[in-house]
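All protein chains but one are shown at their positions in the complex.
== chain A ==
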Amino acid sequence: MLSASIETATAVPWADLPAELCNLVVDRLDAFSALRFPAVCRSWAAACQVGPRRLRPGAPTLLTPILMDGNGMAAAAAFALYDVSTGRSFHASVSGRGGLKNRRWVGAKDDWLVTTDATCSLELLNPATGDLVRLPSFATIPGGRRDCRGWHPNLRRAEVRLYIGGGDGGVWRRVDGIGGDHALFVGQSYPFYVTVPRGSSDLKANSVYAADLNGYVAMVFDQCQGCAGGIGPFVYSDFRGTSLRPIWFRPTAAHLEPLPVHQT
């Protein structure tokens, strides 16, 4: 009477899994899978209402490595996301092809990380989905520095040249500008503004959060007028001191627009 399909098509009401068991399962999920859990059905969403155990979409986080090899590359696909406004730490790993293994990150934009390896092979990596876009090597930038460790702007030069790269095996091409209403931030980590919700007890308005100051301590500067009044370091426990520095990371679903290509 029981056919083989009974085994695959489960008959028990998984949607009715008691809330306490749902939470035991969510506790064991990585940060990204935990976010998807409530989207499955209403009763699972209701179970997750008890206690905010998940990463909040759009929340500013510090991305830190968990395991490193001797050369400062990520030794595993795993990383930690530290939600600075709640002080909670989440772990996740790159799905699929292990896109962080033996690579280091040199920048982040929205839901993408820029990673490089010892041979300067550049990739864009979406840590949540495992999506990977190969970029031309830094070495192909005309007159560029062959430094795989990332971007080191030389601000004494009067001219800034912008290059974009894309497509498998493509090259870097110079562009004329970055578009009418855009501004570009450069530096060791990717800075961004967030709008602090009125009455928020988590994030402090009119403050600067700075990562990677003096020995891998992150700071929050309150009432930032000249940023004199640092109100002290906040502790994020996942980071094991290495040369791969923590980076600001805020996954959103921003849209990337093509830039005008420089005509020579």
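Worth pointing out:
In this text, a residue touches a chain if its C-beta (ideal position, glycine included) is under 8 Å from a C-beta of that chain, and two chains touch if they have at least 3 such contacts; residues count from 1.
One rule holds for everything that comes next: contacts and distances are computed from a predicted model.
A single chain of the complex does not appear, and UniProt lists its protein name as "SKP1-like protein", one of "Ribosomal RNA-processing protein 41", "S1 motif domain-containing protein", "S-phase kinase-associated protein 1" or "SKP1-like protein".
Along chain A, the points of touch with the absent chain fall at residues 7, 9-12, 14-15, 17-18, 20-21, 24-33, 35-37, 39-42, 53, 57, 66-67, 78, 80, 88-91, 95-96, 110-111, 126, 128-130, 237-238, 251-253.
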